[in-house]
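Here is the structure we will look at, set down as structure tokens.
All protein chains but one are shown in place.
For subunit A:
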Amino acid sequence: MAWPNIFQRGTLLSRFSHHHVVVFLLTFFSYSLLHASRKTFSNVKVSISEQWTPSAFNTSVELPVEIWSSNHLFPSAEEATLFLGTLDTIFLFSYAVGLFISGIIGDRLNLRWVLSFGMCSSALVVFVFGTVTEWLHFYNKWLYCCLWIVNGLLQSTGWPCVVAVMGNWFGKAGRGVVFGLWSACASVGNILGACLASSVLQYGYEYAFLVTASVQFAGGIIIFFGLLVSPEEIGLSGIEAEENLEEDSHRPLINGTENEDDYEPNYSIQEDSTITQVKAISFSQACCLPGVIPYSLAYACLKLVNYSFFFWLPFYLSNNFRWKEAEADKLSIWYDVGGIIGGTLQGFISDILQKRAPVLALSLLLAIGSLIGYSRSPDDKSINALLMTVTGFFIGGPSNMISSAISADLGRQELIQGSSEALATVTGIVDGTGSIGAAVGQYLVSLIQDKLGWMWVFYFFILMTSCTILFISPLIVREILYLVRRRQAHILSE
């Protein structure tokens, strides 16, 4: 088996300069902060719905109106909760739309400016949403909806930009494992957001928003002064140039157009790429790139399942097993843990194989099994946590891999080498389609759970996971054939 150069030529780490480390950390934490402000919103939901409603407490004692019931935005906490759920859905849809747009913008303007602007402006919107309205005691449903739509659009600048920057710095040789580790940023953001929010929530929910928004704003400023969007900016050679020098590794992990029978490096393509034309490709061109549409559709199905676990797992646990909400919240972290380990390990394996689709396929097949297993989990916290980690490993892992490593592969495939400005657009398309799937899924899960029960929710998840496999099956077949041929060629040459 042909091992990639990373294992032949010293360790992965020795090839990285301090610039690589700083870029990794800056992009990691900038996306973490964006995710933290989203998490804050879900953690202060109870406090917000308290603020928006009059007290429902029944007592013979006089409850002075100005303390207990002067706010009548919603008559009851249930309706406030319903509105907060609507805000979630609105956010996901505008986030999905924003991803398509900001990917295009990110490839045309400086990634650093777009990311920095996105972080600072979305921090300001969150500040107005949570803090200013409370300070002015101005509560208005339509204002909240509008602000949350704008926030979704601005937040969407984050993901395409950070993935593009990471794609610029980290070559495909070690991409799987680096991106696997890196995609822990969302989970770290969740934990960060939960910590920030809970530490100031006692002063009032407006301070939870104030703190996360301020930290996010500060992050935007640091990004502006510290981020190098690509090695070329400081005169280092770009990763394509590096990789083209290294025999074998220029072969893409995702090869749609390449002739698989031809195992020799295709020099004609390489020669073309020496003429660097830094012109961004159009949206339709990006959609037509091989692999983009199958992976987008697959990711829509997989992100649906993955996000449903995010949003509904604590509720399912407290609803189905009657566990306390705080405990269910804590327990659901194991799903994230499984996802991080899964993403890193599967990325590592796919780096060795130099093909990602077969790893995805195997993991998704096992995911179906783990879903069946999890749906039959006994009422025992440690067994449930274990099953949850396994499920996270097989569902969160592939999901992380598609949204980061595979998006970067797709945006940097050799068809567009030289015009590297496709990365953000492609990432935007993949994650945007995925987010639409997630938004629809939010609604469907609540509907199915309400009408048919939790068991059918799991059947729905299994169906969606199968659809994921179906959408990438052409790629799976092609890449497995390639692996088989490579093996035969290897055996023949010995």
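The working rule: contacts are C-beta pairs under 8 Å (C-beta built on N, C-alpha and C of every residue); 3 or more make two chains touch, one makes a residue touch a chain; residues count from 1.
The rule we apply is simple: contacts and distances are computed from a predicted model.
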| item | value |
| --- | --- |
| Protein name, per the UniProt record, of whichever chain is missing from view ("UBC core domain-containing protein", "Transmembrane channel-like protein", "All-trans retinoic acid induced differentiation factor" or "Ras-related protein Rab-15") | "All-trans retinoic acid induced differentiation factor" |
| Option touching the unshown chain, where A:Phe16, A:Trp68 or A:Phe315 are the choices | A:Trp68 |
| Given A:Leu84, A:Leu154, A:Leu227 or A:Ile281, the one touching the chain that is not displayed | A:Leu227 |
| Touching residue (missing chain; options A:Ser76, A:Gln202, A:Ser282 or A:Gln488) | A:Gln202 |
| Residues from subunit A at the interface with the omitted partner, ascending | 18-19, 22, 26, 47, 50-51, 55, 57, 59-64, 67-68, 70-71, 110, 200, 202-204, 207, 210-211, 214-215, 218, 221-222, 224-228, 233-235 |
